[in-house]
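Up next is chain A:
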Amino acid sequence: MSEFLIRNAYVIDPLSGIKGEIMDIAIRNGRIAEEVGSNAEVIDADHCLTLPGGIDSHSHVCGTKVNFGRYMSPEDMRAGRTARKGVMHVTSGYSVPTTFGNSYRYSVMGYTTVLEGAMAPLEARHTHEEFTATPHQDMLANTLFDGNWSIMEAVREKDMKRAAAVVAWTLSAVKGFAIKLTNPGGTEAWGWGEDVHSIQDQVPHFGVTPAEIIQTMIRANELLNLPHSVHLHCNALGVPGNYRTTLDTIDLVPDLNDKRQSLYLTHLQFHSYGGSTWKDISSKSEDIARAVNNKPAVAIDMGQIMFGRTTTMTADGPMEFKLYMLHHNKWSNHDVELETGSGIIPVYYSRKSLVNCVMWAIGIELALLVKDPWRCMLSTDNPNGAPFVKYPEIIALLMSRRFRENEIALLDPRTAHYVPLPAIDRELDWYDIAVMTRAGQAKALGITGIGKGYLAPGAEADIAIYPLKPESLDPSAEYQQVMAGFGKTRYTIKRGRVVARDGDVVVEGANSTIWTRSTVPPGYDLSVDPEFMKKFEQYYTVRMSNYPVQDVYLPRGICIPTEASL
Partner candidate 1 sequence: MKFLLNTGRTIRQGSYVERKNSVAYQEEATSLCMNPVDMMNLELEEGSQVRVESDQESVIMKVHPALWITQGEVFVCLGPYANHLVKPETHGSGMPDFKGTMVTITPTSEPLVTVADLMERCGGVRYED
Partner candidate 2 sequence: MKIDDVVCPFCGCLCDDLVVEVEGTRVVSVENGCTLANEKFMGDHRLKTPIHREGKGWKETTYDEAIRETAEILCDADRPLLYGWSGTHGEAQSIGIHLAEILGALVDNTSTVCHGPSILAIQEVGHPGCTLGQVKNRADVVIYWGTNPIDAHPRHMSRYTTFADGFFLKEAFRDRKLIVVDVRKSESANIADEFVRIQPGGDYAVLSALRAIVQGKRGIIPPSVAGVSREQLFRVADLLLSAKFGAIFFGLGLTMSRGKSKNIRNAIELTEELNRHTKFIISPMRGHWNVYGSNEVFTWITGYPYAVDFARGIAFYNPGETTSVDVLSRKECDACLVVASDPGAHFPKACAEHLARIPTVQIDPHVNATTHLSRIQIPVAVTGIDAEGTAYRMDGVPIRTRMLFRGTYPSDTAVLEQLYAIVKEIKGP
């Protein structure tokens, strides 16, 4: 039995309604407890900011395309190298670090749970192998259904229950967590070098539209009673004028769940562009934020970009090719049979590029203009907008108007003409940041039920103690300290064990993978469905029996079971 007592912590625990109190936190056997014995090991937090462990609800860290980002980029690997030290393995990489690199850097920043934003079902085993080598965070995998033939056929037949059955079989087979749609319909069209351009475009050969796919999947998701909502990367990412597509998409969303959103819109910065070409691209963050504010059934994450180099990687194959036509650096693409696609290109976001300046402003604007922090997560769509190590800088930008002004002064001077940012005064407070980096994520992902995202007795003891003293620190003025403080915890505690201290990882780590399994009535069990089995016989290149991810790949799996309402 291991016991810990954190004394004198300045706690913000939004899910428990604690908004900044000096208190003690007791930990027993990996969980928060009411109290511990007198022999418990004591950590003196000395009035430092103490939060539930950070949760990233959208990041690309493990799996086929992430690893290909490393494989094709020795220049990025060289840009972040550390030697073996104590329990820490060698790490390489800046924007796409090796698995241990990701894990250590997240841990040092106080993050204890990370959702991989896009897992192709056929290649799920790869994602799980890398999860095991990311030992300091509990991992979850969004599972791609955007170009899934069985789904599109169900949508065409208007058979929502069949769509739900496909999701149930697949998530259970690949040990996935939630439904991800990346440019729905677009990834199938890309199989022919084409794309869909609005939510009403037809997907070639399948006779369905993105709007129909999105609507069907939102409802199928609720039929399965999954913890998370559908997680959507909208159509037309990165295209000037795409805010209309985004607004049309938000219009589609019904309010079906009283515990969380019914649709999670990811990296919304990339979907909030006005104008019609790269010459007149402008911020439509006000329109988008208004739509989000008026629609409690949606939650978003920022998808902030930060200046410097990074690697873009997404299941959105056609978008990556368009981006390659702009950058002409190097381009990888990897379409996945019957399911989805992906693309990768390195990019450099420059303050000298007006387009990049507008993009930078939009992300911040969204976070400041969406009123409810519970529905706006802090993210960079790591590494697409920037590597996650930039989060502390983003936090500082959101908390300090002065910092923003200093940064705006460095931008292309025309930027102010295209964005509302200079006129926005709002400065987020510690509580907002706590919501946007952990509590909001836990709620949006629906994982509070397994003890994530809060610090009340019974919760998992995932805790971050930052060298920041909110009682005496003015984040508006002392934003440099805010940045430094969020970059390196004094303690990161994972499941009741100190895993990182003052920038060093101190244990080998042993994480869990969280996945969902929906029990469906026998009539909806696709493992014996002749139509579904035929897909494997005739069109997949892997046998159905070799497709599911075996239990051995999840040495410490946590299954969230649900009963489907079919």
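If you want to know what made the cut, all candidates are chains of the complex that A comes from, given by their letters.
The definition used in the following text is that a contact is a pair of C-beta atoms (placed from the backbone, for glycine too) under 8 Å apart; a residue touches a chain by one contact, two chains touch by 3 or more; residues count from 1.
Because the structure is a prediction, the values reported are computed rather than measured.
*Asks:* All of 1 or 2 sit in the same complex as chain A; which one actually touches it?
*Replies:* Looking at every copy, the candidate touching chain A is 2.
*Asks:* Which positions of chain A touch candidate 2 when the two form their complex?
*Replies:* Listed in rising order, the residues are 62, 64, 67-68, 70-74, 77, 81-84, 86, 89-93, 97-101, 122-123, 125-126, 129-130, 133, 149, 190-193, 205, 321, 330-338, 341, 344-345, 538-543, 545-546, 550.
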